[in-house]
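Working notes, structure below.
As you look at this complex, bear in mind that one protein chain is not there, while each of the others sits in place.
Now for subunit A:
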Amino acid sequence: MTQTPPSSRGPATDGPLADSLLKFGRFLRPGEFSPDLRTVTLEGGRQGDVFYRDRWSHDKVVRSTHGVNCTGSCSWKVYVKDGIITWETQETDYPSVGPDSPEYEPRGCPRGAAFSWYTYSPTRVRYPYLRGVLLEHYRAAKARVGGDPVLAWEALVTDPVASRAYKRARGKGGLVRASWDETLEIVAAAHVHTIKAHGPDRVAGFSPIPAMSMVSHGVGARFINLIGGTMQSFYDWYADLPVASPQVFGDQTDVPESADWWNSTYLMMWGSNVPVTRTPDAHFMTEARYRGQKVITVSPDYADNTKFADEWLSPHPGTDAALAMAMGHVILSEFLVERRVPRFEHYLKTYSDAPYLVSLDEREASDGRRTYVPGKFVTAADLGGAEAAVDNAAFKTVLLGRDGSVVVPNGALGHRFGDADEGKWNLDLEGVDPQLSIRDGAAWGGEVAELELPRFDVAPEAGAEHEGGSGVVRRGVPVARVAGRLVTTVFDLLLAQYGVAREGLPGEWPTSYADASTPGTPGWQEEITGVPAEQAERIGREFADNAERSGGRSMILMGAGTNHWFHSDTIYRTFLALTTMTGCQGVNGGGWAHYVGQEKVRPVTGYSQYGTASDWSRPGRQMIGTAFWYLATDQWRYDGLPADQLASPLAEGLFAGRTTADCLVESAKRGWMPSFPTFDRNPLDLVDDARAAGKEPAEYVVDSLNDGSLRYACEDPDSPENFPRVLNVWRANILGSSGKGNEYFLKHLLGTDSSVRAAEAPPERRPESIDWHDDAPEGKLDLLVTADFRMTSTTLFSDVVLPAATWYEKHDLSSTDMHPFVHSFNPAIAPPWQTKTDFEIFHLIAKRFSEYARTHLGTRSDLVAAPLMHDTPDAMATPHGTVENDLPLVPGVTMPKLVVVERDYTAIADKLATLGPLAVKAGMVTKGIVFDPTPEVAELGRLNGVATAGAGAGQPLLDTDVKVCEAILALSGTTNGRLSVQGFRQLEKRTGQRIAQLAEDHEGGRIRFADVQARPVSVITSPEWSGSEHGGRRYTAFAINVEHLKPWHTLTGRQHFFLDHDWMRELGENLPIYRPPLDLARLFGDSPVVGSTAPSGDPAASGHAEVAVRYLTPHSKWSIHSEYQDNLFMLSLSRGGPTIWMSTQDAEKIGVRDNEWIESYNRNGVVVARAIVSHRMPEGTVYMYHAKDRTVDVPRTETSGQRGGIHNSLTRVLLKPSHLIGGYAQLAFAFNYLGPTGNQRDEVTVIRRRSQEVEY
């Protein structure tokens, strides 16, 4: 014991008496007191603190991650003591980004840090559960039919009283614990019966985002695909798919990894709240500022990321495209017209469609003047003579050389397929210097033409509301004549569209940046967005100036804030125009950076092979989720959105008298988009019927369609033979999270109570191509099966709840676009109680299914109607994108392809557990590249073992999750250098360019599962993606296109400003354009005008002030979708339940104070929540953060008397026709690549303060 006597009194004590008392106390302690007794330091003897040392102890630390759709893909340390998970912290051992960059460590966020709470939480699903009413009726039925489960299920669902009883009980409690045995029996029986009675395409699977746990997703998808069920897409359904990406790039989405933000010197975060939605990556942004990056945020509220911005632009919600157009106006004016930045010019000529020729169509204007509208891309087919006689001439686009020569450059879609063009699919202009503008041509004689261009930003005139806010601007372009056509370039069209004046051109042009009288200028956008003109001008100029000075390192980081709108495709096209016109795409530190949804499965070929089961049968049934839910939940009955109200004032009437639902039916029948269930007959019976009639099935179907004896299911979705009957949900919460139009799901799909408040569409607004039944069906679905580890709305409403293992209880793989690594899930503990991994669950179901199939199904032939596919010659089905009517039905050209697939239903379990022979026989196809995995399959046989009996005898085993991980890694170019090099060599042959060096140094490299268990591993550069990691560089999209002249997968092979499909013109969206948020009050009589305080007339609102507001659902700080929103840690750090953020002004209007209960209601449903009142919010807009489920702290509403809804109770599905286009160049279907999005941002709701006494 050491101590210093308190003799020398310092300045810091408070008196002798206190000192003497303290002196006494000091003898009780071993330690050193400061002379003035002010403080005490202590050495040794610290047994009193052993508690904390003990608490820190643990037996082992296991690496795993979180299979949640956050795009984070973070590696975590899970601490285990005595077989119990205690907590988690982040791993910090990512491969280095290099000495001059911040590292990826530590990746994570508070939500992930709270995950282990679920393991033992009271909301954990520990056993299988069944709906009690269902179980009773099932047991009774089983006894009646003599014990056959399939017959029992048939008896149950065909008994109207019994089936009504259990469907009505959905979502109202009464789940009972059941045995695995009986649960599997019911699930398998329902599947077998449904396939037998209605067809395999009446069984649906929903599980999103394979990248967040590939095996768990893949095993269920594989099961669904093997039985011929339909897998629902999610990326488009979530509205995370930026449709502009396939439109402009011909690609689903490909973006830079987050470490590449560091390389940017000018970063605009546009509708993406990085600290909240990209939490693990946000530091690259904060740190890049120190390297001199300027940061701009564009957000209607003072979002979290604004804290880091040098400037904040706050446009009114949904008006972002006007701001981007104005920036484009400044950039085009100053950097491409007043002077031309050489780099920008070169970039536009080489990598964009800007120099390509577009024909002009003559048109008589309303005043009788002769004007023009943009027509179609000029192609070799238009040139006549020898040029028109070449293969695929209609898909080879044309430009003019500086000398006036007509050139058909390499790299167009027409060069992509066919032997004659081998080696020509590249971006090499071969010495041609294109005319960017017709005025550049030496031979241009000053000829001009006046165009009419649409605009959508004007206020509709009284009495002409039908026209909406659209109008026409007239602007001239320089023209030339080619092959008898009046033509101009896309670049000239762009300048006209953006209002960039040039000498000598007719039309209406702005006189200055401040001129607000005509579209395109900063002054014009100020009136729309509220952003000061000067600021828009300056930021636009800075963006381009930075791109010039940095060689293209200006970046727009964009997200759901601008992507979940009805017109997001046009919003995004105005952003992409900025990054393309400044030469930023394909440059490290530049270009678009869109992060919504963890869509990037880096080992995509192996994953697809496994998940689609294309090693056993092709094609699978992959459905556009939005269309499926739109029809299945009967939202179409309430919609009646006239398609022509979306049309351009220059439209030619293609949409006249039709709803957007009619467009959906047309798209399905033309084979543009997939449609499942496809026909109004069981596709198994169709083949039998055809054979009975002595015809080939395809021929039989065409004949039957022609004579009207067979129809598409989407023409009559409310007829019982067309209902989806069984829905399997795993890794998802469709009823508590993604289900736009939630209340319609409850009412029509499930047949239980709902709060739908809308009236059905009146007769004059109903789709003409869909049959109307006066009594809408309720309870279409016979069985809803959900596997989850926690209770959500989906499990609450399910008939069967299967207890799933958590992410800390299984093996799996994770990847993301945010970083270039693949890493692993590993079990920290075995699945507790009776929980099982998704992998095990689907194998158990498959075994039981195969068993029952022996009696009830056997082997059948299934007719699959497959759409016209992207990255195949199907994309050349529609020359010029000209939609012609009354064409003969030709499968694969004017209608879907019709393919017969043989299904041995008794062998499903065997096939699920083995790698089938087609992988080798037919190859594995990704984005048009065919990978041959012969050596890999042989090696997998030795590694995993081969099946010794059954349908898979001799094939490599996939009977454990680890073996599947090995297979995925072995069968992908990103994780297997040999396959990557093989793919690149193929690409070299096609493009005539040298590219394979990007992977050759990894040709012998194989990433094995053990490698990714040890630590995250960087992937190998592969033709599966458009960027390069070669030499340790940061991944950025389209680097291979820019550096190795590989074409984009588009019509011209370049990035597209211009889209010439008939429907694009009909919508007035040939070019980037500003379209305001949907005016719901105009389009639908039952929606209020934003800002209105008129009484809604709702009885429960009587006597309360009300206000109509724009209703936005941004991603939440305290949850990842609905995951974690029920987690006690997150609830303790937030307001502890559903909330709606509103401005102080709106709160005043309805007399509500912070944390008071409010109700929010519109045609779609009712929400009850507490208000958060903050001046951070703009007036007229409220936020209910995304995916507030009804499970926690949701009272009953005054408005409906029911439990309050989820955030999506106030939204619904609206279809945009441009998303339904297919069969034409980059506008062709691929799963999760293109399809109608489930946008939800244009919604309006009424809000009022409610009684503060709430009832649960």
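Rule of thumb we're sticking to: a residue touches a chain if its C-beta (ideal position, glycine included) is under 8 Å from a C-beta of that chain, and two chains touch if they have at least 3 such contacts; residues count from 1.
In this section, contacts and distances are computed from a predicted model.
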Legend entry - Hidden subunit of the complex - UniProt protein name among "Nitrate reductase subunit beta", "Amino acid/amide ABC transporter ATP-binding protein 2, HAAT family", "Acetyl-coenzyme A carboxylase carboxyl transferase subunit alpha" or "Chromosomal replication initiator protein DnaA": "Nitrate reductase subunit beta"
Inset, instruction - May I ask which residue of A:Arg1163, A:Arg1190 or A:His1207 touches the chain that does not appear here? - result: A:Arg1190
Inset, instruction - Check each of A:Ala309, A:Leu784 or A:Leu1051 against the chain that is not shown and name the one that touches it. - result: A:Ala309
Legend entry - Touching the absent chain when the full complex is considered, from A:Arg343, A:Arg402, A:Arg502 or A:Arg1176: A:Arg1176
Legend entry - Hidden partner chain, touching residue among A:Gln1202, A:Gln1226 or A:Gln1240: A:Gln1202
